[in-house]
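Rather than the whole complex, this shows some of its chains in their spots.
Labels run A, B and C following the written order; every chain starts at residue 1.
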Amino acid sequence: MSWWHRLASPTRFMSYSAWVLPIAGWLAAGCIGVGLALGLFASPADYQQGETVRIMYVHVPAAWMALFCYSAMAASSAGYLIWKQPLAELATRATAPVGACFTAIALVSGSLWGQPMWGTWWVWDARLTSALVLFFLYLGYMALAEAFDDPTRGGKAASILALVGFVNVPIVKFSVDWWNTLHQPASVVKLDGPAIDPAMLVPLLLMAAGFTFYAVAVVILRLRAMVLERKIQALQRQLAEAR
Amino acid sequence: MTGAFLAIVGRDLRLAFRRGGDTGSVVAFFVITVTLFPFGVGPEPNLIARIAPGVLWVAALLAATLSLDRLFRADHEDGSLDLLALSPLPLEVLVLAKTLAHWLATGVPLLVATPLLALLLNLPLQGWGVLLAALALGTPSLSLLGAIGAALTLGVRRGGVLVALLVLPLAVPVLIFGVAAVDAALMGLPATTPLMALGGLLLAALVLAPWAAAAGVRLSLES
Amino acid sequence: MVEGLACVRSERELFRDLSFRLGSGAALVLRGPNGAGKSSLLRVLAGLLPAAGGRVLWDGVDTTDRPGTFHRALCYVGHQDALKPTMTVAENLGFWAGLGGGGEVAPALRALGLAALASLPTGILSAGQRRRLNLARLVAAPSRLWLLDEPTVTLDSGALDRLTDLVRRHRDGGGIVVAATHADWNIGACDRLDLGAGP
């Protein structure tokens, strides 16, 4: 057994995740709390956008998380398909709704931001549409994973889909560079350093860290629930067979 | 008889809402078809708002029609239709029960999804009420007309999209009045006439469809 | 009662001028090589396939005149299962039993030895288990005339005994059975109808 297999064995997972879960939870609460406070009250309003710029502190981290969660799903799907690691499949399943929620938040906050900025809730530009497609990919993954009677088969089919759908992630990320759109081009994650005022950058990064910890905590929570659920099912079956 | 009617509606609803059933995928198809259009025609908000009622109606029509293919086919293939035909219920009532279940399982969810899509397509607010009313009157007609097509193509192996071929021409009047109602509302005119026409179509379909579809089902039993 | 029945399929006459009468408690076993027309005859009797000639009478009334009454008195078990894979075993049976104006599900499942599977989705049943579930309709929705198309197929010997027993008791209670089968299936004294050679 490799270290990875040992790390991912359900009993091992249950014991260390019990440690990680509260840490991640508190870190998430702390980062989001401080980030929100800085972002909403301490950071300057934008000279162009005024106060509406504060939507950024939710929108941008949520959009990053949408991409990040899907990438994580693709990675753990690969882990499952190549190394047959059941926990990896559970992890993909656990991540999907979290990612879908972040995508939904990015979409909703984006369109709330779009109303004052562009004068409309929604435009069909490349960034926005590809984000919408990403949302559909999440939905497709979840629908497929749940559509099978046999969870292991659902997991396999959905893992394949998650891998194939990964091609959309670079499209979302680079759509602003490939097509000229209304949407802002990247201004934080750039080769030549961030082009943004540090007073805005700090709360933004804090929020991003907070969202990440939050995602980690929720995924671990869901994973623990799934592992326990399977244990219960196994026990029930043993009971039924003993009778 | 009411008991048997409700039993059939209940069973079909259960099958539709269950995992892998129709409801989820019909709504998904509707939403995705609508969102594909802006990719196709480009992002100009005015143009999209202009074609929005048409796109919504066509997508609703396609979604309803395509899911109709399975209305009788699944039951035909596994022998359930034989047994249903042997129940004391007349075939016409059977058809009505299955069509009602189909509408409840797909038409109503489409109605629920419509406001969101109207928002995405920038449809002006004053059109929403009439759009929903028109869809509420029009989608049952689509289900009924679709039932005719589904029943008539039963005997044909792999009827599939053939249903669409039979039903869509019949559904064109529904489409025309449905769009007319929304257009009227958008121009600030009263939409009563097209809405009443939709109601009339629904009545006609209610009379015609059970009879025609039952005949189709009866035919399919012979093979 | 059957009078001068004829059946034509794909322009070939399968049988003609078939007449017989089954009183209460009677049983008729249909025999004949593959393609002789056993299944077709059963479908004609049930009223699923229109007869090319002749008529089927039930209590002296032509069955096409009053299909409702006839259908209430009838249970047809064909080659096909009529089972929905996503519904559970109990749900499937419950639906058909309710539609046939029938009674309870649990005793019927028990009668065919399916009680342990009641809450499983039907999709995962084995071939013989599906067949049993289909036959459980006979118990759940009691009816006077049973039309059975090769009911013994894929059943194991235990299930076969249960079915034989059911048929015996049904006949003792005045029920009528028409069954097509290739197996030597002993259901007590019964009429035999040999349909001519296949094509």
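The rule is simple: a contact is a pair of C-beta atoms (placed from the backbone, for glycine too) under 8 Å apart; a residue touches a chain by one contact, two chains touch by 3 or more.
For clarity, every value in this text was computed on a predicted model and none was experimentally measured.
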Tally up each chain type across the whole complex and write it as a label-plus-number formula.
-> A x1, B x2, C x2
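Throughout what follows, only the chains that are shown with their structure count from here on.
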Chain A to chain C: how many Å between their CA centres?
-> 56
Each of the following residues of chain A touches two or more other chains, namely 149
At least two other chains touched by the same residue of chain B: list those residues.
-> 19-20
Once bound in the complex, which stretches of chain A touch chain B?
-> 120-125, 129, 132, 136, 139, 143, 146-147, 149
In the complex, go through chain B and note every residue touching chain A.
-> 19-20, 24-25, 28, 32, 35, 38-39, 42-43, 45, 48, 119-120, 122
In the complex, the residues of chain B that touch chain C are 3-4, 7-8, 11, 14-15, 18-21, 78-80, 82-90, 221-222
